[in-house]
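Only one protein chain is missing from this complex, and each of the others stays in its spot.
Let's turn to subunit A:
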Amino acid sequence: MSTQDRPLSPHLQVYRWQWTMAYSILHRATGVGLAVGTLYLAWWLLALAGGAESFATVSEFSGGIIGRLLLFGWTWALFYHLGNGIRHLFWDAGKGFELDTAAMSGHINVAFSVVATLALWAIAYAAA
(Lines give C-alpha, C1' and ligand atoms only; values in the text may rest on other atoms or scores of the structure.)
Protein backbone atom coordinates (compact mmCIF):
# COMPACT_ATOMS: atom_id res chain seq x y z
CA MET A 1 0.00 0.00 0.00
CA SER A 2 1.45 3.35 -0.92
CA THR A 3 1.60 6.15 1.61
CA GLN A 4 -1.21 7.90 -0.24
CA ASP A 5 -3.68 5.03 0.13
CA ARG A 6 -3.25 4.42 3.82
CA PRO A 7 -6.50 4.78 5.77
CA LEU A 8 -6.74 7.90 7.85
CA SER A 9 -8.66 8.03 11.09
CA PRO A 10 -11.51 8.19 11.72
CA HIS A 11 -13.43 6.21 9.12
CA LEU A 12 -16.90 6.19 10.64
CA GLN A 13 -18.72 4.41 7.85
CA VAL A 14 -16.84 1.09 8.03
CA TYR A 15 -17.54 0.24 11.67
CA ARG A 16 -20.53 -1.39 13.33
CA TRP A 17 -22.08 1.12 15.70
CA GLN A 18 -21.53 0.59 19.38
CA TRP A 19 -21.92 2.66 22.56
CA THR A 20 -18.22 3.36 23.10
CA MET A 21 -17.96 4.65 19.54
CA ALA A 22 -20.95 6.95 19.92
CA TYR A 23 -19.57 8.28 23.21
CA SER A 24 -16.20 8.91 21.61
CA ILE A 25 -17.76 10.85 18.73
CA LEU A 26 -19.85 12.83 21.24
CA HIS A 27 -16.67 13.70 23.13
CA ARG A 28 -15.26 15.32 20.02
CA ALA A 29 -18.56 16.96 19.07
CA THR A 30 -19.01 18.46 22.53
CA GLY A 31 -15.39 19.61 22.46
CA VAL A 32 -15.94 21.49 19.20
CA GLY A 33 -19.21 22.90 20.55
CA LEU A 34 -17.48 24.10 23.69
CA ALA A 35 -14.73 25.69 21.59
CA VAL A 36 -17.45 27.74 19.91
CA GLY A 37 -18.82 28.49 23.38
CA THR A 38 -15.56 30.20 24.35
CA LEU A 39 -16.66 32.99 21.99
CA TYR A 40 -19.59 33.58 24.33
CA LEU A 41 -17.26 33.49 27.36
CA ALA A 42 -15.00 36.12 25.79
CA TRP A 43 -18.03 38.22 24.79
CA TRP A 44 -19.43 38.06 28.34
CA LEU A 45 -16.12 39.16 29.90
CA LEU A 46 -15.45 41.91 27.35
CA ALA A 47 -19.01 43.21 27.69
CA LEU A 48 -18.57 43.35 31.46
CA ALA A 49 -15.33 45.32 31.03
CA GLY A 50 -17.07 47.54 28.46
CA GLY A 51 -19.61 48.89 30.95
CA ALA A 52 -23.22 48.55 32.09
CA GLU A 53 -24.66 49.13 28.62
CA SER A 54 -22.74 46.39 26.80
CA PHE A 55 -23.28 44.04 29.75
CA ALA A 56 -27.03 44.64 29.47
CA THR A 57 -26.85 43.50 25.83
CA VAL A 58 -25.22 40.19 26.82
CA SER A 59 -27.64 39.70 29.70
CA GLU A 60 -30.58 40.29 27.40
CA PHE A 61 -29.23 37.77 24.88
CA SER A 62 -28.49 35.22 27.63
CA GLY A 63 -32.00 35.50 29.06
CA GLY A 64 -33.70 35.16 25.66
CA ILE A 65 -34.87 31.87 24.23
CA ILE A 66 -31.89 31.46 21.87
CA GLY A 67 -29.46 32.43 24.61
CA ARG A 68 -31.01 29.99 27.06
CA LEU A 69 -31.00 27.15 24.53
CA LEU A 70 -27.34 27.80 23.71
CA LEU A 71 -26.35 28.04 27.37
CA PHE A 72 -28.30 24.88 28.19
CA GLY A 73 -26.54 23.06 25.35
CA TRP A 74 -23.15 24.33 26.45
CA THR A 75 -23.87 23.32 30.05
CA TRP A 76 -24.63 19.76 29.00
CA ALA A 77 -21.66 19.69 26.58
CA LEU A 78 -19.38 20.91 29.37
CA PHE A 79 -20.45 18.20 31.83
CA TYR A 80 -20.40 15.48 29.17
CA HIS A 81 -16.91 16.48 27.97
CA LEU A 82 -15.66 16.87 31.54
CA GLY A 83 -16.94 13.46 32.65
CA ASN A 84 -15.78 11.77 29.46
CA GLY A 85 -12.40 13.47 29.86
CA ILE A 86 -12.10 11.75 33.22
CA ARG A 87 -12.81 8.42 31.48
CA HIS A 88 -9.90 9.28 29.17
CA LEU A 89 -7.63 9.97 32.15
CA PHE A 90 -8.44 6.51 33.53
CA TRP A 91 -7.64 4.95 30.14
CA ASP A 92 -4.37 6.91 30.15
CA ALA A 93 -3.58 5.15 33.41
CA GLY A 94 -4.32 1.82 31.70
CA LYS A 95 -7.58 1.24 33.55
CA GLY A 96 -11.15 0.58 32.36
CA PHE A 97 -10.44 -0.90 28.92
CA GLU A 98 -12.58 -4.04 29.36
CA LEU A 99 -15.52 -3.80 26.96
CA ASP A 100 -18.18 -3.99 29.67
CA THR A 101 -16.37 -1.46 31.84
CA ALA A 102 -15.79 0.93 28.94
CA ALA A 103 -19.47 0.84 27.96
CA MET A 104 -20.67 1.14 31.56
CA SER A 105 -18.43 4.14 32.35
CA GLY A 106 -19.88 5.79 29.24
CA HIS A 107 -23.46 5.15 30.39
CA ILE A 108 -22.61 6.52 33.83
CA ASN A 109 -21.11 9.62 32.24
CA VAL A 110 -24.28 10.30 30.25
CA ALA A 111 -26.34 10.00 33.43
CA PHE A 112 -23.89 12.29 35.26
CA SER A 113 -24.00 14.90 32.48
CA VAL A 114 -27.80 15.03 32.53
CA VAL A 115 -28.07 15.20 36.33
CA ALA A 116 -25.31 17.83 36.62
CA THR A 117 -26.90 19.95 33.87
CA LEU A 118 -30.32 19.88 35.55
CA ALA A 119 -28.73 20.60 38.96
CA LEU A 120 -26.85 23.61 37.60
CA TRP A 121 -29.99 25.01 35.98
CA ALA A 122 -31.88 24.45 39.20
CA ILE A 123 -29.24 26.61 40.92
CA ALA A 124 -29.62 29.24 38.18
CA TYR A 125 -33.42 29.35 38.35
CA ALA A 126 -33.33 29.42 42.16
CA ALA A 127 -30.97 32.42 42.00
CA ALA A 128 -32.92 34.28 39.33
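Worth pointing out:
Criterion: a residue touches a chain if its C-beta (ideal position, glycine included) is under 8 Å from a C-beta of that chain, and two chains touch if they have at least 3 such contacts; residues count from 1.
Here is the rule we go by: contacts and distances are computed from a predicted model.
Between the names "ROK family transcriptional regulator", "Succinate dehydrogenase hydrophobic membrane anchor subunit", "Glutamyl-tRNA(Gln) amidotransferase subunit A" or "Branched-chain amino acid transport system ATP-binding protein", the one given in UniProt for the chain missing from this structure view is "Succinate dehydrogenase hydrophobic membrane anchor subunit". Looking at A:Ala22, A:Leu69 or A:Ile86, the residue that reaches the missing chain in the full complex is A:Ile86. Looking at A:Ala22, A:Leu41, A:Leu69 or A:Ala111, the residue that reaches the missing chain in the full complex is A:Leu41. Seen from subunit A, the chain kept out of the figure touches residues 8-10, 28, 31-32, 34-35, 38-39, 41-42, 45-46, 48-49, 51-52, 55-56, 75, 78, 82, 85-86, 88-89, 92, 120-121, 123-125, 127-128.
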